[in-house]
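Single-structure report; data block below.
Every protein chain of the complex appears in place save one, which is left out.
This part shows chain A:
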């Protein structure tokens, strides 16, 4: 097996507070991404998905504190100088954000903004003409008709779907080795969602770009990702091959998450939303972070936090009482 492209170990993100212990929103997160792999991260709102993703590019809010190790091609990202990290952003690792409506600067032309992404990393300093051609090619690549003309448009002249495509074009402008997509389709309607997802898939197949895909949508994970990471309250609670995790989840949280997904083959049955709320990161909670909501919690679960431990091949779970996959599937 080759070396991982990205290797995260014991990642932590916390926000210091005045006269109170700091709020930890990501803790003990570890996972690898192989070159060319598509990995999904799922989890409820507030589970720390975006903070994990933004840590990779060191784009956390100013007040955040980062701990742990993030290695990209063997280089420690937290130790890079500002200039080194800038050289990496948008060139080797790029990011697509959740909201295509607000991700473009409203007063600059789309083409100029994509061009900026290229020019910032353009060692050869190609001229304006070459830059314009490259922008048009990228827009054509993501399926925007009449690309040379549309490059002169302003963001408000683009529809949501077109903007998300343009954002994707901007993110892949320098053929990055890793693309982080933070809920790239949440703000889009279903047909446009599909288009953007196939765009990502093509990109992965044609250029071998590894993708870290953050989403709320289990169906998206099922169709695109070979591996999925489930986050809860800032922790990775399950990590494994998509087909295994989705059909035979080992963590009760993953199981209940899947239960709350509406399924076509069970039309009519009520959605079993998970009872209760995720814990507030500002108040410390002993034991497993899921135990207050877990139907199977024991005394031990409220006292000590389990580690993420291997269960089966390339599959890990953070639970004292992992479900045995077959029983769960039958429920």
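What we mean here is this: a contact is a pair of C-beta atoms (placed from the backbone, for glycine too) under 8 Å apart; a residue touches a chain by one contact, two chains touch by 3 or more; residues count from 1.
In this text, contacts and distances are computed from a predicted model.
Participant: UniProt names the one chain left off this complex as which of "Cell division topological specificity factor", "Acyl-CoA dehydrogenase", "Formate hydrogenlyase" or "Peptide ABC transporter permease"?
Facilitator: In UniProt, the chain that is not shown appears as "Peptide ABC transporter permease".
Participant: Of the residues A:29, A:51, A:77 or A:170, which one touches the chain left out of the display?
Facilitator: Touching the chain that is not displayed is residue A:170.
Participant: Per the definition of touch given earlier, which of A:24, A:55 or A:103 contacts the omitted chain?
Facilitator: The one listed residue touching the chain not shown is A:103.
Participant: Which is it among A:29, A:42, A:57 or A:203 that touches the chain not included here?
Facilitator: A:57
Participant: For the chain that's not shown, point to the residue among A:116, A:194 or A:305 touching it.
Facilitator: Of all options in A:116, A:194 or A:305, contact with the hidden chain holds for A:116.
Participant: What does the interface between chain A and the hidden chain look like in terms of residue numbers?
Facilitator: With respect to the unshown chain, the touching residues of chain A are 57, 59, 86-91, 94-95, 97, 99, 102-108, 116-117, 120-121, 154, 156, 167, 170.
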